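Next up is a structure, given as structure tokens.
A protein chain is absent from this complex, but the other protein chains hold their places.
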Amino acid sequence: MPTDLLAYGREVLARQPFSVLVGAQLDVMEPGRAQLSLPMAEGLLQQDGFVHGGVLSYLADNALTYAGGSVLGKVLTSEFKINYVRPATAADRLVAVASVVGSGRTQAVCRCDVFLEANGERKLCAAAQGTIRKAD
Amino acid sequence: MPTDLLAYGREVLARQPFSVLVGAQLDVMEPGRAQLSLPMAEGLLQQDGFVHGGVLSYLADNALTYAGGSVLGKVLTSEFKINYVRPATAADRLVAVASVVGSGRTQAVCRCDVFLEANGERKLCAAAQGTIRKAD
Amino acid sequence: MPTDLLAYGREVLARQPFSVLVGAQLDVMEPGRAQLSLPMAEGLLQQDGFVHGGVLSYLADNALTYAGGSVLGKVLTSEFKINYVRPATAADRLVAVASVVGSGRTQAVCRCDVFLEANGERKLCAAAQGTIRKAD
Partner (left out) sequence: MPTDLLAYGREVLARQPFSVLVGAQLDVMEPGRAQLSLPMAEGLLQQDGFVHGGVLSYLADNALTYAGGSVLGKVLTSEFKINYVRPATAADRLVAVASVVGSGRTQAVCRCDVFLEANGERKLCAAAQGTIRKAD
């Protein structure tokens, strides 16, 4: 495991063309916990002006993976589920906070909360849970 | 409900900036069933050259929504889960096929298979299931 | 909504033949939160002496429902997912703690942790998340 988890995680994120396309940033990566954020942009919306659900699911997927990777090293996302709690409207950015709730030698169960952040206040817009598996 | 579901669905997709950004196409929308596809592109990958999981989850989310919308009209995705079955490598396109497995007056339970398609052959790379709810 | 939520919840539980069969007890029911527990018994096991996964899923399902019901009144469980974190071995009882993470007029998204409790110490053995819907 790299000693500087955050620098390592950011270097990986920079090599994910899709994460670069949507503009994701890694704010926190420490043992058992990760935070990704996404500044709001026109290209992230759906037809009614809300953030597209697929953007929230991308963000949850990736945050869960970073949380799992923080304790397992090189990982794959095995599966996850997401509940949309509130439509994501105008905000400054989306923030996904993920943590490990249980882990073994080969996999970790993680949870993630995705928030809308505006003027420093956060509102929950999605909740996710999934399994991250150590890559062989 | 519009009489020409496919034309309606394509018109909605064209107004989703995020779907336009990733390049999604609606191939099929008929009562109880929808198919979305995504031509492969560099911008959809992660650090190892595979399609980013978030792209597969976007595609599953949207295909589930179109399937639910085909029987309920204007809808929201309430929740879904996705299992990644196989890393999505070089292929011509991704194809997400979704169908309604049960529906009531206000919500539909749908399933979706996401395939890698190359030279006309399909391999399953993800399986999803979720709830689509009629918008109020 | 009844004023004494816990008494109401216990009365409902006593009328669930399946909950009586397995021996579930409602320890807590207050706005946004519920706790169910299950004293260990031979009949709850699988072939290797661990608690059957179906017992953990029953307990999570019911605790999620009580949490949702604590804010919505009469409810149905719409869906849930559960991750098994650790095999549930010899213990005094299982304890499922559920809470509402987001709710609207007609549905609530809830999470649940299922613990093994022995000598007053708790270890997480499963994590669940689901949607509880107001009954029509």
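Going by the order they are written in, the chains are A, B and C; count residues from 1 in each one.
Basically, a residue touches a chain if its C-beta (ideal position, glycine included) is under 8 Å from a C-beta of that chain, and two chains touch if they have at least 3 such contacts.
This structure is a prediction, so every number in the text was calculated from the model and none was measured.
Student: Of the residues listed, C:Val55, C:Val71, C:Cys112 or C:Cys125, which one is in contact with the missing chain?
Tutor: With C:Val55, C:Val71, C:Cys112 or C:Cys125 as choices, the missing chain is touched by C:Val55.
Student: Among B:Ser19, B:Gln35, B:Thr65 or B:Thr131, single out the residue that touches the unshown chain.
Tutor: B:Thr131
Student: Could you please point out the chain C residues that touch the chain left off the display?
Tutor: 12, 15-21, 42-47, 52-55, 57-59, 61-62, 65, 76-84, 87
Student: Which residues does chain A use to touch the chain missing from this display?
Tutor: 78-79, 81, 107, 109, 131
Student: So that we can see where the missing chain sits, which residues of chain B does it touch?
Tutor: 81, 83, 85-86, 101-102, 104, 109, 111, 113, 124, 127-131
The rule is simple: only the chains that are shown with their structure count from here on.
Student: Can you tell me which chain lies farthest from chain C, using the average of the Cα atoms as each chain's centre?
Tutor: With centres defined by C-alpha atoms, farthest from chain C sits B.
Student: Please compute the C-alpha centroid of chain A, do the same for chain B, then give the distance between them in whole Å.
Tutor: 21
Student: Averaged over CA atoms, how far is the centre of chain B from the centre of chain C? Could you give it in whole Å?
Tutor: Once rounded, the distance between the two centres reads 33 Å.
Student: Touching at least two other chains at once: which residues of chain B meet that condition?
Tutor: 78-79, 81
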